[in-house]
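Our next item is subunit A:
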Amino acid sequence: MELEKWRKEIYGCQRCGWCKASTYLDQGIEKICPVREYYSDGFWEHFFSRGKMAIARGVLENRFPLTDDLAEAIYMCSTCGNCEVHCSRNYAYYTLKFIDHKNNRNVEIIEALRALLVEKGYGPMKNQLLLTQSVEVNGNPWQQPKTTRTRWTRKLKIKDLNKEKARYLYFVGCTFAYDNNINFVPPKAVGLLNAANVDFGILGTQEKCCGSILKRTGSKKLFVKLAKENIEQLNSLGIEALITNCAGCYKTIRNDYPEVGKLNFKVMHVTELYEQLIQEGKLKFKKEIAKRVTYHDPCHLGKHSDFYDPPRNVLKSIPGIDLVEMYPTREHGFCCGGGGGLASGFRDLATKVGVAKLKKALETGADILSSACPFCYQNFLVALGNMEAKITFKDVTELLADSVIGS
Partner candidate 1 sequence: MGKNNKMVKVNKEKKIIEELKEIVGPKNASNEPWVLYIYSKDSSIHEGQIPGFVVRPGNVKELQEIVRLANRTKTPVFPRGSGNALWAAIPPKGSIVIDTARMNRLLKVNKDTLNCIVEPGIMWAELEGLLHKEGYKYLVSPGNYIGASVGGHIASHGVGPSSSIAGNQGDCVIGLKVVLADGTLLTTGSAAHPYHPEHFARYTVPYDLTGLFVGSEGTLGILVEICLKIEKLEKAVRFAIYAFKTYEDGCQAALEFRETQFRLVRLMIDQFIPGRRARYSPEAEKVVATTYPITTIVGFEVCHESLADPQLKVLQEITARNGGVDLSTLDPMVPKNAEGMWRETGIGHCLRFQYGVRTLLPMIIPFGMEAKFFFEKGIEITKEVQKKFPQFVYSDAGNAFSVDRHYLSGFMTWYDESDPENWADAKEAMHMFQERGWKNGWTPYRWGTEWNSYLKTIHPYYDILKKLKKTLDPNNIMSPGILGLGGKGGR
Partner candidate 2 sequence: MVLEKYREQIYNCQRCSWCKHFVDIYKGIDGICAVREYHPMGTWDFNFARGQVQIARGILEKKFKITPDLINILFDACTTCGSCTEHCIIYMGWRGFNKNIGFKPYLDPTEVIEALRAEIVEQGLAPLKPHKKIAQNLKDPNIFNAWGGQRKERWNWMPADIQPDPKSEILFYAGCTSPYKVPEIVTSAVKVLNAGGVKFNTMGDDEWDCGSTLFRTGQWDLAKECMEYNLKKWKELGIKTIVTHCAGCYRTFYKDYPKWSGDAKEFEILHLSQYIKKLMDEGKLKIKRKVKNVKVTYQDPCHLGRHCGVFDPPREVLKAIYPNFVEMFPTREHAFCCGAAGGMKTYDNKLAVKMGTGQIEKGRATQAEILVSTCPFCLENLRDANNKLSHPFKEVVDLANIVERAI
Partner candidate 3 sequence: MDLANQIESIVGAPNVSKKPWVVWGYSKDASAVEGAVPSMVVMPTTVEEVQAIMKLANDTKTPVFPRGSGTALWGAVPVEGAIVIDTAKLNKVKRIDEETLVCVTEPGITFGELDAILHKSGYRFLVAPENAQSGTIGGHFASHGTGTGSAIYGYQGDCVLGLKVVLPNGELLITGSALSPHNPRHFCRYAFANDLTGVFCGSEGTLGTIVEIALKIERLPEAIDWATFRFDHWESACEAGMMVRRARIPCLHLFMGHFGPLDVIDPKGAPHDPIRTNFTIEGDKDIIGIYKKKLIEIVQQYGEYLGEEAARRSWMERWRTMGTMFTLGVRAMIPYLVPFGKGAAIFCREIDKVSHELTEKYKEYKLNVFFVAGFGVDRGWLFANNVIYDESDSIQHQKAKEALREIQDKAYELGAIPYRIGTYWAKDLQQLGPYFDVLKKFKEVLDPNHIMSPGVLGL
């Protein structure tokens, strides 16, 4: 059983309750768990991490049978990992930086639990099931035919790595590729890379879902299968690095794949590359963007991959942009609500959380909320639709492109 792997951590829970509420006014921290704070019944123990740890322990000691509503409780989580950051057992790691390893791995444990539930047929949630099945069938969660994956490349001339070699692979990811609301972002990225004449290509219709969604929602078997295929394919390309626009893909490929198989290339988030290019002076800014911008850390990038600065540096380097921080920020930053299958599983809650985060952004008086993740993008769009707010959302790529290429 997957859970066994985390036995020590599960029993390690101190039950101190920091994952329920942690207030640090000087750092602007007032709330920890989006579910506890914004779900109507969130006050129940099992809706925040401590309770989930207890359940995991109960499962190990098999104190009770699994049930559907137990499953629901476990899926009621955006796996944002704020609890992990605030876990008293990780205190010396995150805050004091005395030790180099996490003592507790809440997110992993929750995903392990979900894996168990799927195994036993209690998960994933109904709407999530559509996505996972779609991944199996179409190689993408959005129930779209494989062939339309390249729709966004129309009128663009990009190397096809199935045919020729290139230094980098630009891994678009399903969401940016298929979602018509946001699929104008990849072209901009391509534009930027071209502008800096980077040698890169794409997999076109041969690109398959990274499997993030499977991993998050516990479809472990499918994920491993998919991951194997992908690793094989990617390794065969002989690329130096895989670049992606998607925080989800980034996390999955960078953090989760290695557990399945070795990778022979580096995994980079586009913003990382932009940063390089800007430093090397390969990107020239044409246009000034006199705007106040605040940056939201996607959990998959920030908390899970410890990836905070590149996007910020990029934004800072854009002339005219005044980058302001929300409080709390970075590892303490609050989730957008889109992650961990929460958006697909529990739409309303996801929206509530998104709205809450938007309010935080508004407090900074920013005109633009920026991020580097399609899920955040999606969720914020919904949230914006649900509130009156003088703030727009733009992906980092978008902003950079506006300044470099001009629109």
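The candidate set was assembled so that all candidates are chains of the complex that A comes from, given by their letters.
Throughout what follows, contacts are C-beta pairs under 8 Å (C-beta built on N, C-alpha and C of every residue); 3 or more make two chains touch, one makes a residue touch a chain; residues count from 1.
Given the structure is predicted, the values throughout are model-derived calculations rather than measurements.
J.: Could you work out which candidate touches subunit A in the complex, given the options 1, 2 or 3?
T.: Spelled out: of the options 1, 2 or 3, subunit A touches 3.
J.: Which positions of subunit A touch candidate 3 when the two form their complex?
T.: Residue positions touching the partner: 7-8, 10-18, 20-26, 30, 40-41, 43-46, 50-51, 54-55, 58, 63-67, 69-70, 88-93, 95-96, 98-99, 103.
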